[in-house]
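One structure follows; several queries about it will come next.
For this view, one protein chain was removed and the others were kept in their places.
And then chain A:
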């Protein structure tokens, strides 16, 4: 099977997001042929060169998304020494004639109208027909622009031209535009036009050909992220009917919002006002909605991403959670040795030392632990962190530890030592990550803010009992094989730690269960197998329909039997599942509405209905839901629930 892997600022380059994941995927699926279509974000990235590519990567085509002005005369940079690459430039636009300009203005006007009416939040709820109409409008305009670029050449100049700005202005002043759009001033319009131009650069690429090397010749497009990376896939689907698989470990739309909230160092020239941000956000929202609508399947990396995708209009039936895979090999020795080599009274924290990890809370919790267990020790192993803020925070934590815990010694003649030790990964005490985990008997995670907790998964691989705070995807990762407490609750954290420190048997049980769970869900093999299955599933259900031609290039009639045009059934029988899920959800929602304020118990059931549609999530569910697996009688729920109720009081 030929798979077009679409990346943005990632894979074949040495520095890039999702690089490791893509590399493992490509190496793991040697039976398929990969063609990588990469969009790059910066010149520095291109200069870093490519990673070593396996032989199943047949072709790499790259195109920059970053150059603002000169589009031409810049081929061949950053090839990385590979012969099978091509560098395409979307920058050098074509100066359009009058007819093309009129066509462009019509499509761009539609696009502008679609982003200036209605908020993104309305997607999926509220006036469904109106939002569907707007989405249709956006999609038609997008494909219209793509066809124009394909027929007449690059859009770059036109997208930056006065025609575009004028169309944008007209759409913003039209009746029905949102208030933010109506308030847009000239700098806003320019900022929006610049951002849209940047986002739509993939339209001007020459990747959309039917012959060898184009996106039309692949059997399946796999976008490694949403947003711009999925745009070529969207067009391949539009032009050639190539099915699209979208994998999102972090939702692009959310990243866009967060980037917009931060300091905009790379903001386009005119200072972007609120109107500009609203319009650009609407653009990205509509784009995400269209990507989700056209994708054959969407694979979020965790439930959090999944919720965002659902919020942006992704159908539940298309969502399959595929957890990111991590290399378990280096933890195998520690994991199999069990907890006996660990120092029994040692709590371990591993991670990057930064304020979001709430080490201060951890130290306070450890003070509580020491009251109950005077022999307990805390090892804080920090990965080398950069930045002034992190250094300051580390210094602050050290000072607090020195204040809270005086140095202590075994006897009058021995030299004392602090029960809290700060170590650096790669130092003499912890040369490798696995060594660090081997030394701790309970691994603690005290984060306030967390994405996908990599450290927690590593601890699970090592078979360590864990106590973690309920942040990010922690609950979904741990799934009942460790203790979970609310964040910012040192007392609850301390209680859970003491409970585990006092009960070696329970520690061992939890550790074994955690290791089993991690090996089942978070290994690289699991990830690759899931994508392999998804590839086969997609290709068997929505294959590319190409006209079969004979040697002379004439079409062969009846080469495709009529049966191939009959829609196949999905193996997970969505007729029952997919229909029952939403209806059950509606019923639930109605019940909640009748009952008044929804409590978090009902949110829990909502999550369960969500889990129904995803076949991978067999062992899903909140940790509070109670013990599952090896943890038979442990009061996991009790600790957490008690803490929560205390917090609510």
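Please note the rule applied: a residue touches a chain if its C-beta (ideal position, glycine included) is under 8 Å from a C-beta of that chain, and two chains touch if they have at least 3 such contacts; residues count from 1.
Assume contacts and distances are computed from a predicted model.
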Among "Zn-ribbon domain-containing OB-fold protein", "ABC transporter ATP-binding protein", "Integral membrane protein" or "Tetrathionate reductase subunit B", UniProt-listed name of the chain not shown: "Integral membrane protein"
From A:66, A:257 or A:405, residue that would touch the chain that is not displayed: A:257
Chain not shown: contacting residue from A:101, A:137 or A:307: A:307
Candidate in contact with the missing chain, chosen from A:185, A:238 or A:330: A:185
Contact with the hidden chain (one of A:36, A:196 or A:276): A:276
Hidden-chain contact residue, picked from the options A:64, A:214 or A:285: A:285
Touching residue (missing chain; options A:6, A:165 or A:524): A:165
Where the unshown chain meets chain A, residue by residue: 68-70, 119-121, 160-162, 164-166, 169, 173, 180, 183, 185-190, 193-194, 253-254, 257-258, 260-261, 268-278, 281-282, 285, 304, 307, 311, 355-356, 358, 360-361, 364, 367-368, 371, 448-449, 470-472, 486-492, 592, 597-600, 602-603, 606, 643-644, 646-649
